[in-house]
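Removed: one protein chain of the complex. Kept in place: all other protein chains.
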Amino acid sequence: MQTRREMLARSATVAGLLAAAGFLPSSALAAWPQAAFDAKTLADAVKALGGSAPVESKDVSITGPDIAENGAVVPVGCATTLPGVKRLLLLVEKNPNVLAAVFNVTDAIEPNLNTRTKMGQSSNVFAVAMMGDGKVLFASKEIKVTLGGCGG
Amino acid sequence: MKTRTLIGVAALALCAGAQAQKSTADGIAEYRKMLEDGNPAELFEAKGEALWSQKRGPKNASLERCDLGLGPGVVKGAFVTLPRWFADTQKVQDLESRLVSCMATLQGFDAAEIVKTPFGRGEMANVTALATWIAAESRGMRFNLPQSHAQERITYEVGKRAFFYRGGTHDFSCASCHGDEGKRIRLQELPNLTRNPGDGIGFAAWPAYRVSNGQMWSMQLRLNDCFRQQRFPYPGFGSEVTIALATYMGVNAKGAESIAPAIKR
Amino acid sequence: MNHARLLLSTVATMALLAACATSPSPAELDARATTAIKSSFRDQGIAKTDRLNQDLGQAACSSDKAPDDGTADRIMAEALYTVKWPAGGQFLGDWRAGEKLAQDGRGMTWTDSSADPNANGGNCYNCHQIDNREISYGTIGPSLWNYGKNRGVTDPAAPATAPIVQYTWVKLWNAKAYSACSNMPRFGHKNLLNEQQLRDIMALLLDPKSPVNQ
Partner (left out) sequence: MADPMRIRAQAAGDKTTVRVLMSHEMETGQRKDSAGKVIPAWFIQEVTATHNGKTVLTADWGPSISKNPFLQFVVKGAKAGDKIAITWVDNKGDKRTDEATVS
């Protein structure tokens, strides 16, 4: 049986070949941080993005509902009140691969982003701020995912 | 003394239970509120709007002359009067079956072919997108289905009987879940559809974007999946029972404000 | 005299016909609805159109009015007659398996490939609160939290608890035995769950060790 990792590796190879043949915009795919999206823990994901060990901070916030009626769509937001943030990340602790999104923030936008993520089960979600000075700060929140509908 | 303490503990336990339940309901309400801003139904609305005026089909024509009950080309307000009687087809039709008729007569599509197409595919996906846009054009308006034609009244009565019809392996009818006030399946409130369930509830919320599978669900698909969960056989698209049920629910919802297209679990 | 009577009856008949043309009688509407139902569905997978054929109870419970007492009594008596008791008088199985079944809402739809009870769930939480740690539960049926405890079941095998154990088995096998138009499916009678699955759900409700009775 093929593992997911092998499959990803293979599809990456295929993508690489296609890119080399000029079929794909290589810039987009080359930049995509594969290792970070393969990570199983918060620490590993941050490390794969070149960050130091994350430290919990009140200056970072994670928003989301306390309970999600459906894990397929969970509204989440990440923000920081600190200046000089380079990247904001969203992660779901109990998803097979923890990293959901990396936002490369410029001075032209507020360091406050909202999106929606899938959650396989009730879990902590993390917002991480990777700062210009090399600090990595995070906040966490627990979101419960309920089982809805007739279940059939 | 001892009894009193026990009662006190029991009362506390009851309170804790009630509180936990309330916070679950609050949490779900908060979650639903968060999703309202940015309903992906908008993507389907945009697609439907473009399809309406696009020249398509064997006759390379648009749907802009389609009569949805208020005259050729009149879209605004049509949704809250459907299903209704149409003299040209000699049938009571809901929005989706009417759209298929228009696609056949104006654009030259094969109606039977569309009706056979699974939801979410080909021209059926287009019917859903069109229905989503047409419903959105009546957002905020109140349901007021005509009941002046004899066939409209008969269709209502047939719908009422279909609503209460028990069958299948589990003895379910529509009324098993939607015949009482204040019931739930899991955490989903079940509107009582035997009367007006209120603004934006039940019939007044569909088409809706389904969060659970990321699909746009028309009323025909909503009914189809109700019958699936009822363990019934497969209802034909636009079949007499589906039109009759829509008429029953639509007439019962008289005066309710439409919020369609909504966003649902 | 005869003439007048004939005329009167003709007028009456015409009036009746006119009435029919504008608003059909309830019986005509019933017939129209039956035709509509039979013509609107088709077979799909394991869900065949014969599922539309009603038995006495389904037919009698298909309107907003309850059946008359005589009919209701007959439905209940026939339902009670269908109940099969578990082999060896063994009523209780494993509550853990029961909880899994209670959580599972699958089975018998046209998207399910097998009608074998082993492919089915019990659908219990769809309508009932059971273990109160599960916050996602329905309210169509009553809460079953502390089901055994509230009924004083400390030893399910004790003769004193036999009535409640048997009552619960009947309820699961054919709920129409106690309420002619019960909303609850007939899990045993319609072969939705097999004997072992029913035992497991019995244990979830009645075993003093089940989380339901803590």
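Note that the chains are named A, B and C in the order they appear, and that numbering of residues resets to 1 at the start of each chain.
The working rule: contacts are C-beta pairs under 8 Å (C-beta built on N, C-alpha and C of every residue); 3 or more make two chains touch, one makes a residue touch a chain.
All figures in this text were calculated on a predicted structure; none of them were measured in a lab.
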| item | value |
| --- | --- |
| Partners of the unshown chain among those that are drawn | A, B |
| Chain not shown: contacting residue from A:46, A:99, A:127 or A:147 | A:99 |
| Residue of A:72, A:131 or A:150 in touch with the missing chain, whole complex considered | A:72 |
| Which residue of B:38, B:73 or B:255 touches the chain not shown here | B:38 |
| Touching residues (missing chain, whole complex) on chain A | 4, 7-8, 11, 15, 18-19, 23-25, 28-29, 31-33, 36-37, 72-75, 77, 92, 95-97, 99-110, 112-118 |
| Contacts of chain B with the absent chain, listed as residue ranges | 37-38, 40, 42-43, 46-47, 209, 214 |
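We take it that only the chains that are shown with their structure count from here on.
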| item | value |
| --- | --- |
| Rounded Å distance between chain A and chain B, as computed from the means of their C-alpha atoms | 36 |
| Centroid distance [mean C-alpha coordinates] between chain C and chain A, Å | 47 |
| Per-residue multi-chain contacts in chain A, two or more chains | 144, 146-152 |
| Touching two or more other chains - residue numbers and ranges from chain B | 24, 185-187, 228-229 |
| Residues of chain B defined as touching chain C within the complex | 17, 20-21, 24, 150, 153-154, 157-158, 161-162, 164-173, 175-177, 179-180, 182-187, 190, 194, 227-229, 231-236, 239-242, 244 |
| Residues of chain A defined as touching chain B within the complex | 64-70, 72-73, 75, 116, 144, 146-152 |
| Interfacial residue positions of chain C with respect to chain B in the complex | 22-24, 29-30, 32-33, 36-37, 39-44, 47-49, 51-54, 57-59, 61-64, 108-111, 123, 125-127, 132, 135-140, 176, 183, 185-186, 190, 192 |
